[in-house]
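Have a look at this one before I ask anything.
All protein chains but one are shown in place.
The letters A, B, C, D and E name the chains in turn, as written, and every chain counts its residues from 1.
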Amino acid sequence: MRILIVNPNTTASMTEKAATAARVVAASGTEIIAATSRMGPVSIEGHYDGALAIPGLLAELKERQGVGYDAAVIACFDDTGLEAARTFADVPILGLCESAVVTAGFLAQRFTVVTTLERSRVLIDNLVRRYGMGDRAKVRASDIPVLELEDAASGAIGKLRDEIEGALSEDGAEAIVLGCAGMTDLARELQEIYGVPVVDGVAAAVKQAEALVSLGLSTSKRGSYASPLPKSFTGAMSGFSPVLKVG
Amino acid sequence: MRILIVNPNTTASMTEKAATAARVVAASGTEIIAATSRMGPVSIEGHYDGALAIPGLLAELKERQGVGYDAAVIACFDDTGLEAARTFADVPILGLCESAVVTAGFLAQRFTVVTTLERSRVLIDNLVRRYGMGDRAKVRASDIPVLELEDAASGAIGKLRDEIEGALSEDGAEAIVLGCAGMTDLARELQEIYGVPVVDGVAAAVKQAEALVSLGLSTSKRGSYASPLPKSFTGAMSGFSPVLKVG
Amino acid sequence: MRILIVNPNTTASMTEKAATAARVVAASGTEIIAATSRMGPVSIEGHYDGALAIPGLLAELKERQGVGYDAAVIACFDDTGLEAARTFADVPILGLCESAVVTAGFLAQRFTVVTTLERSRVLIDNLVRRYGMGDRAKVRASDIPVLELEDAASGAIGKLRDEIEGALSEDGAEAIVLGCAGMTDLARELQEIYGVPVVDGVAAAVKQAEALVSLGLSTSKRGSYASPLPKSFTGAMSGFSPVLKVG
Amino acid sequence: MRILIVNPNTTASMTEKAATAARVVAASGTEIIAATSRMGPVSIEGHYDGALAIPGLLAELKERQGVGYDAAVIACFDDTGLEAARTFADVPILGLCESAVVTAGFLAQRFTVVTTLERSRVLIDNLVRRYGMGDRAKVRASDIPVLELEDAASGAIGKLRDEIEGALSEDGAEAIVLGCAGMTDLARELQEIYGVPVVDGVAAAVKQAEALVSLGLSTSKRGSYASPLPKSFTGAMSGFSPVLKVG
Amino acid sequence: MRILIVNPNTTASMTEKAATAARVVAASGTEIIAATSRMGPVSIEGHYDGALAIPGLLAELKERQGVGYDAAVIACFDDTGLEAARTFADVPILGLCESAVVTAGFLAQRFTVVTTLERSRVLIDNLVRRYGMGDRAKVRASDIPVLELEDAASGAIGKLRDEIEGALSEDGAEAIVLGCAGMTDLARELQEIYGVPVVDGVAAAVKQAEALVSLGLSTSKRGSYASPLPKSFTGAMSGFSPVLKVG
Partner (left out) sequence: MRILIVNPNTTASMTEKAATAARVVAASGTEIIAATSRMGPVSIEGHYDGALAIPGLLAELKERQGVGYDAAVIACFDDTGLEAARTFADVPILGLCESAVVTAGFLAQRFTVVTTLERSRVLIDNLVRRYGMGDRAKVRASDIPVLELEDAASGAIGKLRDEIEGALSEDGAEAIVLGCAGMTDLARELQEIYGVPVVDGVAAAVKQAEALVSLGLSTSKRGSYASPLPKSFTGAMSGFSPVLKVG
């Protein structure tokens, strides 16, 4: 089984971190391959960045069809382009937020997602509600720019720990979800420190991808995620025309 | 006051139809200008088309800043790119679905949205729920490809009327919302036939745009829609870098 | 176009304030006429006052049919008698709360309504939920009796500002809605001070009224708001009998 | 213990029917007294009738304070004026809809309310949702004008039975709630015919009133239902001024 | 009328306390009989205790059928085994939580349940949501082990009062529900101290039981609560086989 990790931002060091996290939890027969978007923003902080990251994401999903993959993980906690990717692909596509909150839901009745910037907080809160966890999960922002997570000297981890402690003491959180792909390397350590489950989205998504492939399940092509209809795309988007794909 | 109507698909005849509908309802002091996306799909049918229409939409919003506009309407009922556009812009941005369901909410306690293809039905149903109308509105698909609405001989109107009749007799609908920008020219006639309010999204959005501009209100730049942070965008998306915009 | 502003309490100075606010935002072709209820309470603070204000409201709506109006705004943030008025009238009827929260919804994903007394807080919170904004809006009371808003020396504005500041720092509010018709003159100034959209219900409702009239839309007479059936009304209410209206 | 049954419409025969139903289920120590509104509509069918029935209802609640009562039941399934009455009174006030759906909730996980006219259906559906039963209860209209229930030859019972049968076969109803005070005499017979619990609102409300009085519980005067503030009421409403009540 | 109070834990002093509370509020014609479970935990604190208390509860319900009872109350605020008991029995079965929150709902629009341990807080919060009060009620834990409520010197009452005061000042509570059968003797006193309704579940459930019996209503045997199908039960559970019951 081969799972593609696509980083929808263009920062290769984040791709590396996600791929490493993926390999740590992957089953013995699973090969992890990774791709970094080649067009779009260096980090995804809010709706504008997110929307403009989708073509780069879809381009990677398309190009790697040559190599082949059995499932793909979109390595951004905003689940950037998840619905478009599911419509495009014939294999299961996993997002970090959906995978992580679902995983936390097996472990705890109430939990808190700790993300980076305030501008991402409501965006993630809306995702959490859409995934049916609105009554069970709160979302906190720790005021950390995404790329500061790449810099050990930034003080980012201290801010993150402050919010985790607030979640435990004020929110009644029984588990913590790390709300950014860039936090993937911190989960195990934080779990030991706080003694509650700490869920990382990259790892969670990889296991969901393995599960779906093993089960012979893929995205339904009836209704919401039906394959794109053949039609003309123009300008810089002409390469995405579903006509070309079918032909 | 100048309102920009942006068609996020590349079909100029649909832009024309929307601009005409906008001009019919615009106040005397309102100038309607229209733009058609120059990159992306010829019609938006489902999540894949929608995601790939956003860069073209944002490009038009950016380019027309030269001319200047006081508010913009995204002329697609899927509210394609609405959140990204609100993050980008300093002026009010309106979507058809949000404007139409809000308008219907002033007129009726229960109503039905009639859209085109089944693949758009759940997408719109999810929007309706996000806009807080999940308990009040149903969504029906009439199995009409978007571009058939441009063809009088296609039988599209018959299918649309079948669904409206079903909404009235089975859903308890007290009003109808037309769930596609391409239906904008049908609202008045259908309202006369059925004797219930029939709401068109283009017209509704224009009036909401006028209202917000008159009230001196614009998108909040605190939290969810805070302006994009300056950062590097690469590849085909490099023109969208917020660095350039600020500079 | 003529829009009737009806104040459902009997305090003429509040009617004046609302009419002035309405005229400030009205389009050039819109005439604002105003009416003050002639029976009922001097201010509406809670359910009892509100229920007993409705006959006076409906009486004004009826009497002004002689002059004629194209839409009416009920100038109380509790949306007093809104459903009864919609059932009665053949023209669009707008409430302040519904108009304001809908308007705020175009500008922000999360916002806070700041109202007067604690006894009105839950009442408005229930309205906010009914209008589908329960996940997006909080309601705060500032402990100001309604008529103190008419008195510059009352300290009311200080209390109001305290709650706005609490909303911004504690609720994650991205915009503010002023939850009382008596605050209508404060919106612009508060918007400048706090740098977030501040929505006033009177102004918002006037623009929604203009929008609906321009669009040729009126309250559905199918289902919930079907015209009152002809029947006998007795005692002090005999003048409201729908028989008289039809005859 | 004395319980006041107030019929908010002016039809004395309906008051009689409700009082009779109340006496059938009242405990041995409970005295039922009844009052018919002396101002307002002869029946309550929709929002307009309902709003104009409230002053007559409140007048009876006030006048009967002379005789004294320990709790009151508002004998209309629309829960007309329930919140205003709770604000006014120092004793428990019960509505039929709230009492009936709560009672059904102890007996069944899913149930259907069968009411009279289509115009009342959404109104009751909104009440059902407010009382927290939106996921558990459906509402059907049987197209019976309220006063036809007083006429055995009207065919009303046949229409009612059709809807009950539809509820059982199509809605998955496990119990039935009769959604009009005028149906109170039919509950026992229908329960025998269909073999599922059939809940009548008048009877249910009487038992809730007895329960609250026995428990020494009354409406909270903190927050939503705080007693009306002393203030001037004018015109035909001047008799309702809370100043008079306190004095 | 005879009402059975079953304590699903094995602590007889709690049964006594509940029976006493029941007798205080029971109508003159109501006989209260009480039973203490003879198998299971001495107190119910969390899901494990609760699940293992159900067989003992059902055994008492079955054994007392010899004596006969017209309704039963399960004297634990977690509503332990409520659904199983309703499926088993031919008479109404009441739970404390459901009865109490419904009762509070007639008195206040917002209220707070104060329970014992943190581990019971979310469990009760989930019940509150299932009963449709999720928007209206909060749940607080006072960190009191259940059996400490039996010990006047434990300081339990002080902790309970702290949470009630927090509910009034921070939650906007208009009424209080005592969230443990062991608090049943405190309701009257706390109501006097705080001047808001304080609802005890035992008393509330007894009155609901009386109400249902008087109304001739019992659990629906259609759908969710249909009588157990005859089938073999083995091992320590063999005595519960529905075959025996039918035969």
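Everything that follows uses one rule, which is that a contact is a pair of C-beta atoms (placed from the backbone, for glycine too) under 8 Å apart; a residue touches a chain by one contact, two chains touch by 3 or more.
The shown structure was predicted, so the numbers you read here are calculated from the model rather than taken from an experiment.
**Student:** Which is it among E:M1, E:V42 or E:I157 that touches the chain not included here?
**Tutor:** Touches the omitted chain: E:V42.
**Student:** Can you list where subunit D touches the absent chain?
**Tutor:** With respect to the unshown chain, the touching residues of subunit D are 109-110, 135, 172, 174.
**Student:** Give me the subunit B residues in contact with the hidden chain, please.
**Tutor:** On the subunit B side, contact with the omitted chain comes from 118, 121-122, 126, 129, 134.
**Student:** In the full complex, which residues of subunit E touch the absent chain?
**Tutor:** 10, 38-43, 45-56, 58, 81, 83-84, 86-88, 118-119, 121-123, 126, 130, 145, 223-226, 228-229, 231-238, 240-242
The rule is short, and it goes like this: only the chains that are shown with their structure count from here on.
**Student:** For the interfaces A-C and B-C, which has the higher count of C-beta pairs in contact?
**Tutor:** Of the two interfaces, A-C and B-C, more C-beta pairs touch across B-C.
**Student:** How many angstrom between the C-alpha centroids of subunit B and subunit A?
**Tutor:** Each chain reduced to its C-alpha mean, subunit A and subunit B end up 28 Å apart.
**Student:** Report the inter-centroid distance (CA atoms only) between subunit B and subunit E in whole Å.
**Tutor:** That pair's centroid distance is 52 Å.
**Student:** In subunit B, which residues are in touch with two or more of the other chains?
**Tutor:** 109-110, 135, 172, 174, 223-225
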